[in-house]
Every structure is written in C-alpha cells, then in structure tokens.
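Apart from one protein chain that is not included, each protein chain of the complex appears where it belongs.
The block that comes next holds subunit A.
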Amino acid sequence: MTLTDWLGPQEWQAVRLSLRVAGVAMLASLPFAIAVAWLLARRRFPGHGLLSGIVHLPLVLPPVVTGYLLLLTFGTQGPIGSLLQPLGITFAFRWTGAALAAAIMAFPLMVRTIRLGFESVDPRLEQAAATLGAPRIWIFLTVTLPLILPAMLAGATLGFAKAMGEFGATITFVSNIPGQTQTLPSAIYALLQVPSGEAQAMRLVLVSVVIAIGAVLVSEWLARRMEARR
C-alpha cells in the first residue's frame, strides 16, 4: 500500500494546501508581528492601548465573527476587497483568503511571544552600541534582532501551528471548497459529515498530529542550536 492509497488525492490536496496556507500566513505576517511587537514593547504613544486591543481581538472574538468580519471587509463587495479586485487580488473563496484568515488568527499569538522577547532584551546593550557609534537601524539588526531570535522562532512556530489548525474563521470567510480552500481541519470536518468518512478522518487527524509534533521538534532543535552559539 502506498501513501497515495493510504490517503485519497483529495485528502493529500488538503494537507498540501494547509501547509502552504500556514507557511504563507506565518512568513507574510512575521515582519508585521515583529514591527507591532516592537511598537508595543518599546514605544509609548497615544493609541498604544487601542493598538494592543485590536491586535488581540481575534484571540477573544469567536472565530466565526472574525471570519464574517473578514468577509465583510475583504469580500468582493467589501471596502477593501472591492479596492483590491481591480488589481487582481481576491481573497474571498480563494486559498489566499484562507492564508489571510489564518494569519489574522495567528497574529496575536506571534505578537505576544515576540513582544516578550523584546521586553527581555536589555536596552542598556542597545545604549552601549549607540556609544560605539552604531546607527539605530544597525543596532536593531545586529543587537536587538539576534537577541530576540529565540522568541521570534517560538512566535513563528506558535503562529504556524495556530494557522494549521484554524477552522472557524477560515470556513466562514472562504468556505470549504476542495482543492481551493479545503484545509486540513475543513477536510476532517467534511469527512465527519459523511457516514463512511471516519477512517479517512482518523488518518488526517494522525497527519495533523505528526505535523504539529514535527513543527515543535524543529523549533526546539533550532533554539538549541542558537543557544549553543552563545
């Protein structure tokens, strides 16, 4: 029995799509997560609390609500969606929409983790770099960023795992179209709706567990390697 027999082609498609959605969601939102985490950790400005609240909203809102709000704003009729459509960018009912939903749901977790990293970096090291003549951006790249690498990694892993598992907002925003927007959780959900699907669903569950454990192991291995370089 080969792996293609073990899982049907549609299920494999869901696994591949999920990996792509979660990977893209995590990589594309990471720079923003770093920027927002830095703002929240290091800057005091009017609207600090508001920004923090907005970023954390997806964590406390029901995912279905987040998905519906995404549909309202990024749908073809929505204020942002209608602006992007002439540019050839569509989110609603596309895999890109699934990635957007996953990114937004994972964002607060990434920001929280990376913010803790920024807060643990001693600002006095950055002061020392300034007295040595380093321009600010250079200090950020050579002192701050390397020191928050473990936190960035933890945030990225957490974000990836959250994106892999996102269900409620995704299914509300982009539905459950096989080959288009059917991610792993949506596929499991769909299989559980048909009488004969339970065995296939179990296999997909197994795949999810393996991917999740794999992500954690890879991130721990990277963290250990970085620790060893200290």
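Note that a contact is a pair of C-beta atoms (placed from the backbone, for glycine too) under 8 Å apart; a residue touches a chain by one contact, two chains touch by 3 or more; residues count from 1.
Quick note on the criterion: contacts and distances are computed from a predicted model.
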Hidden chain of the complex, named as in its UniProt record, picked from "ABC transmembrane type-1 domain-containing protein", "Carbon monoxide dehydrogenase", "Threonine/serine exporter family protein" or "Molybdate transport system ATP-binding protein": "Molybdate transport system ATP-binding protein"
Listed residues A:143, A:156 or A:201, member touching the removed chain: A:143
Residue numbers in subunit A that touch the chain omitted from display: 122, 124-125, 127-135, 138, 142-143, 146-147, 229-230
